[in-house]
Structure formats: structure tokens, C-alpha cells
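This is the structure, below, for whatever I ask next.
One chain of protein is taken out of this complex; the other chains stay put.
The letters A, B and C name the chains in turn, as written, and every chain counts its residues from 1.
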Amino acid sequence: MDVTRVADGLKVVVIGGGSSYTPELVEGFIRFHHELPVRELWLVDIEAGLHKLNIVGNLAKRMVERSGLPIEVHLTTDRRTAIKGADFISTQMRVGMLEARGRDESIPLKYGVIGQETTGPGGMMKALRTIPVLLDICRDIEELAPQAWLLNFTNPAGIVTEAIHTHSNVRSVGLCNAPIGLTKWLTTTYDTAPEHIYTEFVGLNHLHWVTRVDVNGVDKLPELLNNTEGFSGKNVPQTGWNPDFLRSLGALPSYYLKYFYMTDEMLAEQQESFKKDGNRAAVVKRVEDELFQLYADPELNEKPKQLEQRGGAYYSEAAVNLMKSLYNGKNDIQTLNVANNGTIDFLPDSASIEVNCVVTKTGPLPLPLTNVPLHVKGLIHAVKTYEQLTIEAAVTGSRDIALQAMVHHPLVPNVDVAIKLLDEMLEANKDYLPQFFPQV
Amino acid sequence: MDVTRVADGLKVVVIGGGSSYTPELVEGFIRFHHELPVRELWLVDIEAGLHKLNIVGNLAKRMVERSGLPIEVHLTTDRRTAIKGADFISTQMRVGMLEARGRDESIPLKYGVIGQETTGPGGMMKALRTIPVLLDICRDIEELAPQAWLLNFTNPAGIVTEAIHTHSNVRSVGLCNAPIGLTKWLTTTYDTAPEHIYTEFVGLNHLHWVTRVDVNGVDKLPELLNNTEGFSGKNVPQTGWNPDFLRSLGALPSYYLKYFYMTDEMLAEQQESFKKDGNRAAVVKRVEDELFQLYADPELNEKPKQLEQRGGAYYSEAAVNLMKSLYNGKNDIQTLNVANNGTIDFLPDSASIEVNCVVTKTGPLPLPLTNVPLHVKGLIHAVKTYEQLTIEAAVTGSRDIALQAMVHHPLVPNVDVAIKLLDEMLEANKDYLPQFFPQV
Amino acid sequence: MDVTRVADGLKVVVIGGGSSYTPELVEGFIRFHHELPVRELWLVDIEAGLHKLNIVGNLAKRMVERSGLPIEVHLTTDRRTAIKGADFISTQMRVGMLEARGRDESIPLKYGVIGQETTGPGGMMKALRTIPVLLDICRDIEELAPQAWLLNFTNPAGIVTEAIHTHSNVRSVGLCNAPIGLTKWLTTTYDTAPEHIYTEFVGLNHLHWVTRVDVNGVDKLPELLNNTEGFSGKNVPQTGWNPDFLRSLGALPSYYLKYFYMTDEMLAEQQESFKKDGNRAAVVKRVEDELFQLYADPELNEKPKQLEQRGGAYYSEAAVNLMKSLYNGKNDIQTLNVANNGTIDFLPDSASIEVNCVVTKTGPLPLPLTNVPLHVKGLIHAVKTYEQLTIEAAVTGSRDIALQAMVHHPLVPNVDVAIKLLDEMLEANKDYLPQFFPQV
Partner (left out) sequence: MDVTRVADGLKVVVIGGGSSYTPELVEGFIRFHHELPVRELWLVDIEAGLHKLNIVGNLAKRMVERSGLPIEVHLTTDRRTAIKGADFISTQMRVGMLEARGRDESIPLKYGVIGQETTGPGGMMKALRTIPVLLDICRDIEELAPQAWLLNFTNPAGIVTEAIHTHSNVRSVGLCNAPIGLTKWLTTTYDTAPEHIYTEFVGLNHLHWVTRVDVNGVDKLPELLNNTEGFSGKNVPQTGWNPDFLRSLGALPSYYLKYFYMTDEMLAEQQESFKKDGNRAAVVKRVEDELFQLYADPELNEKPKQLEQRGGAYYSEAAVNLMKSLYNGKNDIQTLNVANNGTIDFLPDSASIEVNCVVTKTGPLPLPLTNVPLHVKGLIHAVKTYEQLTIEAAVTGSRDIALQAMVHHPLVPNVDVAIKLLDEMLEANKDYLPQFFPQV
């Protein structure tokens, strides 16, 4: 990013700009404009999403107008024009939309396997659909904005970020709202400011363990691990874990680790919930429809409160924080998904991992880990193996590699189930998997 | 081993000398005496095994007498006298005897978990019982025969060998009969000599993959992987695998990998068999009783044919081959369990792995691997993680670490089962686990 | 460091407290008392240094009195009392005093070898004298203040710090004033504040290269490398280098690298200067005598200006900065000498290196390097090899290892010189090398 351009302000592109999360991002750009001088905001979506893009885009315009800031909001389906010369590009997309998510979540349940859109076979299918599309976008970025930073929120964020690192030259970081969510919970619980919280993460996206929690310079991890009842309310990190297990684990596990550590219970819950409400995709769809009704109100010119109840709280804060630090060379510490490069010594350099990084002007540098518990190494490696096979399958369209990915996923019970589940899931996603179903 | 002693012949000690396998070993020492000049053979056992020791020991004496070789056979329960000044020591023991094996195999089945004495929770219990006893023996070797080579056959051989590497200074190698068994099968199948067979192993003991099979200089692996029906008879390495899976795996999996890849089927088979025959320990006991009846016959002065039908074929051949190569510095290639030292790049240096080694005068050197398939890395690391936690639990007596070992074993379905299974198994092995149940 | 103690303020110990640098440190503690609440300051020295200790100590007391701050200043030769319960300990010592330095600098010149007290054979002798003394101090710290941080300024700082890491459990960091000196020079040259400067260091203490210089977010390295004339004044980092060499090097070399890259010229200069003025030790002695005359003035109650002209500018600032960040968990970036732990991938984990670190509450974490030029790898490794052999020689008293250290130092021309030089230097330092000259 050169100095002249900075003087003029930044060009930011949101791919999947018609998403219901966009108003959060816009609010962030307005609030931190003094640190991150956005001049142009380009919201990009595909034809099929044009209706939503217009609703969200017009709300964005009203929000900017109210702020009085010199930000131009552009709505477009022309991705290449948007990308050209961009400083920051964020992606939040769902290839196949909520219908595909529905299938990701429901098909595995038929085989007694966890159905989830980021972890397990559901996440694998999402990755197979998404990676080729994102790599196409990366081709455009390489050509039209080679210096841009790509902030990837698209799930499964770890896999997708690694695919970008290994199959393109785009400068990219993967982001999740879980780390910032933990900090928020700790500030509330201990009534302190975020700058007095220090946590250390080890692992992968949606497969991390928190091995250190300092609050005002005091180690609170033992207290948190031993008090599985004392803190109440949803989103409490210790909720629902067996106390003996948690204490002997010596780290706060990600919520998503319940799929691995409490598989039967989580599966039963999913099957129950599916019987009652259909899959979670349907629930999300209802919430989204309501949000878009709100957004369409021409009187609305700020982010509606209801958006906060949606799962993705803090996404925008995470994104704006990262852009600010990259732009200003803040050298502050954020938990991000980046290339391993020796940080976790048993994973390859190219593996995407979720760890603390110092965000310098030229990119995030992962901090050395002070604690990698022995007991989590195997699971990290098992899931990373599956992730790397999934990327290779997505890029090559090899059913053999996809089968090996599926077989070796820790949540898939055996080869027999893997073969049947893979067959059905590939077939169900045929329209979005041209690499597996080439036209004759 | 100094030159003077060599002139006089070697002192070899068999700990667990009352085992039914011993006649095989004795036969090997007789057959290869020109290459491995054994002068003293010490068979050691515990008081409880004295009866068997005498039966086997007397057979050994008759076998030696018949051979006319100058080998002295000593029977003793005095381990330290036996070890003093030894050149080679082999161990084949079962702490808790067949009764404990019965529990290792049956308790997991109650919780819907594979019951097996080397793989899974059963193997974990065997390791917890065995490691402290073997480390005690190592203390004696460090003191009384620091230059001796310890050949470890005691299962789970990989875990036990690693415990020795990491918690003693004894020079030790772990041995399994599977690699030599594969070579034997290939020589028969392709009607050639062992020296025209070259196979490459990667993985851990009872968790290996064969990634290369050259016969007379020609790569036969693709043929073997694609022909899951063509070769018949028991012990055929490809038998029972799904053909699509096997081909996409690109390697011949160890028989023991069926526990991981075909878990449900193997579990059903175990439960069926348990209902019918009781556990495998009971079957083995019957076979052993028959063997000892034969051994006791004062007319018998050679290894009886029936011994070959017992599971452990080729154990003695593996042991004698290794001793010969160490003693003579043969620099030949054998598949052994040794410290990793960078061979598998994602495992710690101290991890015991099962790979091809050049056997030099000063010990086996693992050969670089030419092929570590991506898809098997996670599973290797997951099992190794469990193994390392098991060793730590065995040495410290920490129930917390034992719980983490159990939870993170790929065959244990969830935390809830892990806790209950661990509790029952520890309790059932109380008499053999003083480190977990200290006297007040 | 626990919370209760913090409430009461910190105990800081300066070993070698009679040094002429001490008033700088005292000034730092006064200036930053709001961030680093020093309660007790213990200045420790040996009997032979008592006279100086009293002069400096009384000046320190007058400085504190003038400040009105609640800092107690203690002067003592009782090291153990001083260390007991300390929070921070700094060392600045010279075993053998300036007389030994004189020999370190002059003996090599006789053999046509660079004579310098940190680099080359002179530094080796200083290390052999110093390491056993410092490890003795570490034994005390392990016993009496196991949680204390040891800030080591004692030269050769890299070698000494590594000796502490590898032969004690003391938490220790090595410090040099070169990095802070470069920042100071850049702030003046570019008229900006330190927080707008970002530099990246790679290498060892007194053997580093600066591979990145950002000023206000702009990469100034090419400009600095190409302008070897444009900036004037002493301490300009590019002064005296061949322009073609500097440009092709692609990094700013440490001043000390002139000993390696311009050996003949530096040697000629040393020999010239030695003929004229005697060795540098004599010059330093004169400066010190003058300083102590000033310090003895009972009217003086602040750091005298003249101290700044002494070579060691910014030492105190470096020390206080580090203590502040460790105490407050500032997570800021400082250039320090720490254990490698994979940062420079070809050096062992225990090697002390000089790189950027994030200073967390539990210690400095080295940042990943973004640029390790190929051409400097060999020289770094050659010097580190010498350093490690020197540490081993210092600890074991092995003349064989000392010879190998000397032979393999890049500034020692051949084996013949190494043998003669080592013999003379060991003999000349006999009184301070009991490990090499054991009493019968």
C-alpha cells in the first residue's frame, strides 16, 4: 500500500456484500474512520443475490450518509471492477446458499454422523464447493490488486485460508469471531478492559484450545477450569463439560470440540433438533428473512439491535481491528488463522493454524506457543490431515482423495460409512462440484 | 561387547523364559550357532512361572544336547545373576498373566469399545501394568550389563520400547513378527527368495502401512492393492478390505488397522466370538496347555510342529536375525521398532516407530522414508499421542494423564465412555498397578 | 512475581553495582518509578570493588533523595542477602577487571589476530573467566529468588546468556545497547518518534544484521544501503563500508561485523592505536577514573553529562524498558538476546540469538524472522559453533575443547596460530581459570 494512496483513503471490497452481516461491517468502518480512512466501499454479490445486495447496500448508504463521512458506497455484480486496486477485500460467501447448508447438516445425520457446516463431512462438502470459487477470486486479486489483503470469513475458514495460501499468491488472513468473543466474555465476567486480558490459543479454526487466561496479570485458567458451574449464562466457555475431563485437559476447549469429545451427546441433540425444527439452515433462513425486512425500511439508518442476536457477533469488530492494525502497523496481538511456518512444530509450514499473532505492517507474525499440551497434538494432526486432503480433493476433483479425507476424519466411524456418505453427499452437491463431475 | 568376550561366546538371557515360544528361540540359536556363538543361555522367570520354566527349560536342554553344541542352558528365578554381563537380553512377559489379558479383552466390549490386548484400552492397561516392571529390569541392566542389547517382544511392543528409550539408558530394540511374516508370504506367493523381496514400512508397531513391495526388482504394490480376491488363504495381507478404499489408500495396511478402519465390523465380530467362546485369552490358554503337555514329554528333543500354528510364528527368526546382524555388523535391512530421530518428521525424536533399519554393529539406523502418504499422518500422530500419554501415566501413576490418554485414543468414542471405562479397568487391574493405588 | 509483593514495590539487585554505569540505571529507576515501582535497590560488588561501590552508591543515594521517591538503596558485598527474594537482577561485571581486558586486547595482536574483548580470542578469554562466576551467581538465584528475572549485560553477552540458559534454570535475558542505539539514530535522522520506527534484527549479539528499517511505515532500508556518504557523524550505521558490498548485502551490518568483513583494515587500525595509546583498556581506565572523581563530589545528585560520552549509552534505558515490560506485561517489541527455540531454523533451540521479541508477562517471545539472507547463514553458524564450544570449555575446563573453539573461530587464521595463542592466553589468565588449572 503506497503512501499516496493512503492520503486519498482506502478502497475496501466486501465479496458477498449482500450478507446480513454487512451492516455490522459498515458500522465498524464509520466508527473507526479516524484510524482506517475508508474512501470507497464496494459491496459485491452474484446475480442471484442482487435483491439482497440492494436492500443491504441501501441501508449501508443511509448509514454512511447519517455519519457525514466521505465514504462512497458502490453496489455491483462486477467483481473485477470492484477488486481493481483494492486495499482490503473481505469474503463472506455461501456457495449453494442456505439450501446447500441444509444438505450439509442433514445428510450425515442419516448415517449417524455429526451434521455441521464447518466440522465433519458437512464442512468438507462446503469446502469442496467453496474452494474453487475462492481461488477464482484469488486469480482476479493476483492480477488486479496484488498488494491487497484478503480477510477471509468464509467457512470452513481454516481450510479455505489454507487453500488460498497454498494455491495462490494472495496475502490472506482467516478470521473467526470466537477469540474476540472469549475476550468479551472475560471483560464482562471480570469487569475489566480488553487490554487487561491476555489469552493464548493453540490449534486450528474451530478446533482450538485456550491454554492461558491472564486477567489483570493474574492467571485465571485454573479457576475457570475448576468452576464449571459458578459462571452462568449462555456462551460461558466451560458450560457442559465433564469437570474431571476439563481439569485434566488443562485448557479451555473450543465449543466445536464438543463434536469430538461428546460426540454421542451432540449427535443425539442434533437428531432431536432436526426432528423438531428441521435443520439449522432452516432456522437461520427464518432469522435472515426477518433481518432483511428490517433492513428494507427506508427510515432505518443504523445497524438494528436484532443483528446482535445472530450467531456472528463481533465479526465486524474482528475485521476492522485487523484492517486497522495492518494499515497502521500497530504491532498488537490478535488471534488469527495464518500459515504455520514452524509455530506448531509437527504441522507443515503451509498449514493454516489459529494462534496469537503480532499484526505488523507487512502482515501477521505468529507468536511462539508457550504451551502445546501433549494430549491435543494427535487430534490437531488428525483434523489437519483431513483438511489437507480436502483441499487437495477440492483442487483436483479426485474422488479417491476425497474418500481418504472422509475416512480419516475423526468423526467418521468407518470406511463403510465413509464410502456411502461420500457418494450421497457428492451426488447431492453435483451442481456445485464441476471438478468432480466434468462435462463430457 | 568386547573382543575377548566374543572369543568365548555370547551370554544370552530370556526374561519370561518359561514362555511357550522359547523352543523356537532355542532352535534358532542352534541353527545359527556358526554366526551367533551363544555360550550361555539363561532362561529367567518369576516364582509363579517356575513350573512352566522347568518344563520349557528341560526341553531346551534336550534340544541343545541333541545338537552337540557347547551351549550351557541355565534356568533361574534370580534375574540379576542372569543379567550380569549379558550380551543379549530378550523379554517376552505378561504381567498379570492370561487372567489379566482376559480382562483387557472383555471389559471394553461392555462399553461398545474394541477389546484387544495391544490396540485400544486393552493395550493401554497392559502397558500400565508392564512398563514399571520392565523399567525395573532396565535398572538392573544399566547396572549389570550396560553394553547389552535388549530385544523387546513384550506387547504393546511399540509403547514398551519407547518407555525404555525415554526412561532408561538401556540399548533396546522392539520386535514384531509382522514384517518377517509379510516377507514369508511374498516369497511363497511369488516363488522367490527373501533377498529378492524389498518392502518399505511406515508407522508404529501394530499401526503400520507397507508403501512399497518390490519382488525381483519389480514394483508389485499396485497389483497387490488391486487384487483383493485373487490371492487366497489366511494371512493374505489384502483380505477383507474394501477394494476402493484399499486402492485409494495406496499402501497395504497392517491387519491391526482393521480396528480403526472397520471398527464396527471388528467390534461385532469380537462380541460374537466372546458370546461363543469367551475371550481370546481363554482360547490361548487352551492352546498353551496343550503345548506344555507336549513339552513335558522327556522324549521330545526338538521344537514341536504344533508351535508353528500358534500366532507368534517367526518371532524367533526375527530375534535371531537381529542378534546376528548386531553381533556381526551385517549392515543388512530389517524392519524394527526404534527411536524416531527425525525419520517421521512430525513425531518427536524419542517416539518409537516401526520402519526399515540398517543394522550396524552399534545399532539399527532407521532408513529415510521414501513415501509417507499424507492420509495416514493424522492417525499415526493420534495413536502416538495416546501412546506417549500412556507411558507418562504408567510412570507417574497419574489418573488425569491416563484419562487424557483414554479420551484421545481414536477407538474411544467420547469422554463419558472414557471415564467409565478407565475407572473399571483401573479397578480391575488394581493388584498390578501400585503406581495408581499407593499403599497408605 | 506475586500480586502481594507488587503492592509493596520491587526488589532490584545490581551485581557489579560499583560500575560507572550505575548512575544511568538509577536515573532510569527514578524516571520510570510510576511504571516500575522499585522499593529496594541493592548494589552488590566484590571486596576489591568496595571503594568504587561506596562512591557510586552514595551518589545513587543522593539521586534518590533528590527525587523524593520511596526507594531504599543498599550497598553490600553480601551477594546472597541481596539476591534473596529479588524481582530483577542485573549483572555488569568484569572478572579480572581492566587488567584482564588489557591482556584480552593485546595478546592476539602479537599473532596478527584481532584483539577485542567481545569478538574473537579476547572475547573467548573473557567468557572463560566469566561463565563460572556467573553460574555461581545463578546457583544463588535458583535457591534464593527462583522467580527473579536476570538481565545480563556482562559481555560477551550472547555467550554468557546462552551459558545461563543451558547450565541453569534462571530466567534470563541478554541485553545490548546497539538496537536501542540504532532506533535513537533513526529518530534523529528522520526527525520522528521511536514508536514510528520498526527495525528487524537477525543474528547473534555483536554479530547481527538489520534486515528491515521502516520509518513512518515506509521502507528506508534501500535508501540507507545506497547512501554510504550522505549521512554524517559518528555512529552512522553505514559509515566505512564498501558501497558495492553494502548494497549487495541487503542489510545493515553491526559495527562488530567489520572485524569479519574488513579484518585486515581493522587489525591494522588496532595495531596502530596500540602503538600510540596502549590498548583500549588503558583508555577506558582513564575515562573511568575521571568519572569516579566526579561521582565522589558530595554536591552531585544527578547523573553527570560526561557519562553519556562513554561507550555504553542507552544501557540503562534498555534495562528499564525491559523490566517495565516484563512487570506490566506490555507485549511490546524489543530486540533481545534469548534462546532460539526454532526462530533461526538452523541453530539449536538453546542457542542465544539477538532478535525482536514480544515482551510478555511471562517473558520475551522471539518473533518469527521475515528475512534471513542466505549469505549470512554460514557466518552466524560458524560464530555460534565457536560460542558453544567456548561455553563447553568454560564449564568443563577442557583444553581440547578450548582449542577446537579457537581453531574454528573465523578470525583465527590457522591451527598453528590457534595453539600458540591459546597457550599464551590461558597462561596469562591462569589466576581466573581454576577450571583449566586445578590445584593439585
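Criterion: a contact is a pair of C-beta atoms (placed from the backbone, for glycine too) under 8 Å apart; a residue touches a chain by one contact, two chains touch by 3 or more.
Everything numeric here is computed off the predicted structure, so don't read it as measured data.
Trainee: Mind giving the shown chains that are in contact with the missing chain?
Mentor: Contacts of the unshown chain, counting the full complex: B, C.
Trainee: Can you work out which residue in C:56, C:249 or C:355 touches the chain that's missing from view?
Mentor: Checking each option in C:56, C:249 or C:355, the one touching the absent chain turns out to be C:249.
Trainee: Which candidate, C:50, C:69, C:236 or C:262, sits in contact with the chain we can't see?
Mentor: Residue touching the absent chain, from the options given: C:262.
Trainee: Write down which of C:168, C:199, C:360 or C:404 is the residue touching the left-out chain.
Mentor: C:404
Trainee: Can you tell me which of B:333, B:374, B:395 or B:428 touches the chain that was removed from the display?
Mentor: Missing-chain contact among the listed residues: B:333.
Trainee: If the missing chain were put back, which residues of subunit C would it touch?
Mentor: 242, 244-245, 247-249, 261-265, 346-347, 374-379, 381-386, 388-389, 392, 400-401, 403-405, 407-408, 410, 413-416, 418-419
Trainee: What residue numbers in subunit B mark contact with the hidden partner chain?
Mentor: Missing-chain contacts on subunit B: residues 3, 198, 214, 217-218, 328-329, 331-333, 341-343, 345, 358, 360-362, 365-368, 370.
The criterion applied here is as follows: only the chains that are shown with their structure count from here on.
Trainee: Once you've mapped the touching chain pairs, tell me: line, ring, star, complete or other?
Mentor: Line.
Trainee: Which is it for copies subunit A and subunit B: same residues on both faces, with over half shared, or different residues?
Mentor: same
Trainee: Tell me which chain's centre, taken as the mean of its C-alpha atoms, is farthest from subunit C.
Mentor: B
Trainee: CA centre of subunit B versus CA centre of subunit C: separation in Å?
Mentor: Taking the mean C-alpha position of each chain, the two centres sit 55 Å apart.
Trainee: How many angstrom lie between the CA centroids of subunit A and subunit B, rounded to a whole number?
Mentor: 46
Trainee: Residues of subunit C that touch two or more other chains: which are they?
Mentor: Within subunit C, no residue touches at least two other chains.
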